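Of the protein chains in this complex, one is absent; all others appear in place.
All chains are identified by letter, namely A and B, in their written order; residue positions are counted from 1 within each chain.
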Amino acid sequence: MTAWLVRRVAAAIAIVWAVVTVTFVLVHVAPGTPFLPPAETPVDPAVLERLRSQFGLDRPLSEQYVRYLREIARGNLGESFALHRPVADALAEALPNTLTLAGAALCIEFVLGLALGVYQAARARRFGDVALGNATLFLYSVPTFWLGLLLLVVFGQWLRWFPVGGVVDVVTHESLPWAGRVADRLWHLALPAGTLGLVGAAATARFERAAMLEVLGQDYVRTARAKGLPERRVVLGHALRNALLPFVTLFGLAFPFLLTGAVLVETVFAWPGMGRLAAEAIFRRDYPVVTAAAMLASGMVVLGSLLADLLYAAADPRIRTSAA
Amino acid sequence: MNVRAWLALLGAIAVALAAVGEARRLAARGSRGRRFFRHATASGGLFVLAFFTTVAVAAPLVAPYPPSSMPEIVALRDAPPSLAHPLGTDLYSRDVWSRLVYGARVSLGIGALAMLVALTVGAAAGAVAGYARRWVDPVLMRLVDVGLSIPRIFVLLMAVALWERLPVSALVLVIGLTGWFGTSRLVRAEVLSLREREFVAAARALGARPARIILRHVLPNVAAPLIVSAALGIGSVMLLEASLSFLGIGVPSPVPSWGNMIADGKDQLATAPWTSLFPGLAIAVVVMALTAVGDALRDALDPGRETA
Partner (left out) sequence: MRAPHAVRASPSATVRLTALSVLLFVACAHREGCTGDYCGTLVIATAGEPESLLPPVITSAVGLAVADQLFLKLADIGLSTNTVGDEDFQPQLAERWEWADSVTLVFHLDPRARWQDGRAVTALDVAFTFDAYNDPAVNSPFRSGVRAISAVTARDSLTAVFRFRKRYPEMFYDAVYHLRILPAHLLRAIPRDQWRSALFGRRPVGDGPYRFVSWKAGEQLELAADSAFFLGRPHLRRVIWRLTPDLQVAVTQLVADQADAIEVLGPPDNLKRAQGAPQLTLYPYRGATYAYLGFNLAANGDSSRPHPLFGERELRRALVMAVDRERLLQNVWGDAARVPPGPMPQLWWIWDPETRMLPSDTAQASRLLTRLGWRDSDHDGVRKRQGNRLAFRIMVPTTSAVRRQYARLLQEQYRSLGAEVELDEVEPSVFAQRAAAGRFDALLISWNADPTPTSSIAQTWTREGIGRSNYLRYVSPAFDGLVERASAGAGRRAATQRTWRQAIELLNQDAPAVFLFAPQSVAAVHRRVADVTIRPDSWLALLRTWRIPADRLIDRDRVER
């Protein structure tokens, strides 16, 4: 087990290193300058030139790369070109927001998706199943950002049930008691997490329905039914437990998809998270932020799949560590 | 919108209906076909795909106006749906329905082509990795791990940034080349299980070259899952194209794609919703159709599994 773990961790580090290298090269090779004449005001090119040399961009790429790796090894992610602050600070501020969003979306995705999937499987081919099947199929098929834009206009602007963008109420949040603060956060979280979660829930529901149907057709479930157990216990007690197993892997895989969705949802809802930070950094050629974000994202994905494997191994004793 | 365009639209519907009818007739002959149409949504999905394909092919007939002409940039700006413009006009007084029709060409085309690229590369990489093993396999699979560990949208944004102006062919290539990782894992797993089977071993014993074995014996056996993942993959490529357009990168103007139509109309969502609502619905409907057909195909080709 330990040897397996060591191997997996080493592989994980190698993957992250490879991602950093690829990102570093890509972003430096891409055309475009990180230093813009700001806000369309005429600016002395000497100012921009001095910035380039200040950040070492006038050096050969290999030299920059070696220096970057050395700084990373020291735990220094560098200073952002565009944000005028250390990259670590910017990431530390954005990451919790993305984790909140992704976490909430994941909750919606799994709770709602599981419930729908189990319900549909239990009523397979009856009206409820077909109606929900079509609804989830639709949600599964819409562009996430388009759904987000619609929800924003309908529930933010027209009905005004939810705030338009932002993480907390800028006026009242600080003066609320803690319960109020939590509610305030949830209220702001509702639309973005709902958008991301609904789309994910549709996928999960479809997956879970299939998994349940497969389990419900198996012998031990038939036996349970034959013994006269109530249908509710058959479905929830016997079948669900076994239909959950494939989920654990899905959980590990859900993360990169959530991050991709987060880029769009964060942009639509002005949510100050990692996705938006990284996307904007790519557009602005803010090299240190791009590489750091890629490192963080790939690190999390690799960690996620590692955890999923561990969970899987724990959940199913047949799968042992050799299957790495 | 003139009589010709309405007639052409009716014609497209008729063609699509006929295509579905024909498909059903053919399908009724075999057990796979019957399993395919056992899915309630399969016919509908097939119809949608047939309809949009017809419309895309016959775009000049179906579209009442040229897709990028701006007849009246002040008076017809953001005009709501009417008889002349059944889906309204956009910010530039262009007819939304005509652009939707021409956009079908671009969006479906990008979807299919990018999927083809992904499928080819994925199948090749998977087959080679699974068959060759030794050092090729771990190297390729670690590459796949790296590819899967960066969120795809970042890879796309960075890859797309390499071009100062992005030709559509590059867009297709980039989307395709970032989408093959999953396929290659799928194919590799199949190949691993197949290569020990008798018929492959026999072929090898007869001295067949690896390339021939892969092409003649292995790939046909993984065709079923590939076809299914292709159907689903086209949909995800279309969603991706739309997402990229939303982020400001995509098919360049004035060529319409459903993705850049949504993006062009997003700022008017509150004042002129039709400009981005309809292309969004079009994407949703086609992706739904693709998913439905993909599900039915999976059932038809792989009866072992019961799915949605």
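Here is the rule we go by: a contact is a pair of C-beta atoms (placed from the backbone, for glycine too) under 8 Å apart; a residue touches a chain by one contact, two chains touch by 3 or more.
Quick caveat, the model's predicted, so the values are computed rather than measured.
Remark: the absent chain touches shown chains A, B in the intact complex. Checked against the hidden chain, the listed residues A:103, A:128 or A:165 yield one contact partner: A:165.
The chain omitted from view is touched by exactly one of A:105, A:198 or A:278, namely A:198. Only one of A:113, A:143, A:156 or A:261 touches the chain withheld from this view, namely A:156. From the options A:267, A:291 or A:305, the residue with contact to the chain not on display is A:267. Touching the omitted chain from chain B are residues 68-70, 73-74, 77-78, 91-93, 161, 164-165, 248-249, 252-254, 266-268, 270-272, 281, 284-285, 288. One chain is missing from the display, and on chain A it is touched by residues 31-34, 36-45, 47, 50-51, 54, 79-80, 82-86, 90, 93-94, 108, 112, 131, 134-135, 138-139, 142, 150-157, 160-168, 170-172, 174-176, 180, 183-184, 186-187, 190-191, 194, 198, 267, 269-272, 276-277, 280, 283-285.
Note that in this section only the chains that are shown with their structure count from here on.
Separating the centre of chain A from that of chain B, both taken as means of CA atoms, is a distance of 24 Å. Remark: chain B residues 40-41, 142, 145-146, 148-154, 157-159, 161-164, 235, 239, 242-243, 246-248, 259, 262, 266, 269-270, 273, 276-277, 280, 283-285, 287-288, 291-292, 305-308 touch chain A in the complex. Residues of chain A touching chain B in their complex: 11, 14-16, 18-19, 22-23, 26-27, 29-32, 130, 133-134, 137-138, 140-146, 149-150, 153, 157, 206, 209-210, 213-214, 217, 256-257, 259-260, 263-264, 267, 278-279, 282-283, 285, 290, 293-294, 297-298, 301-302, 305.
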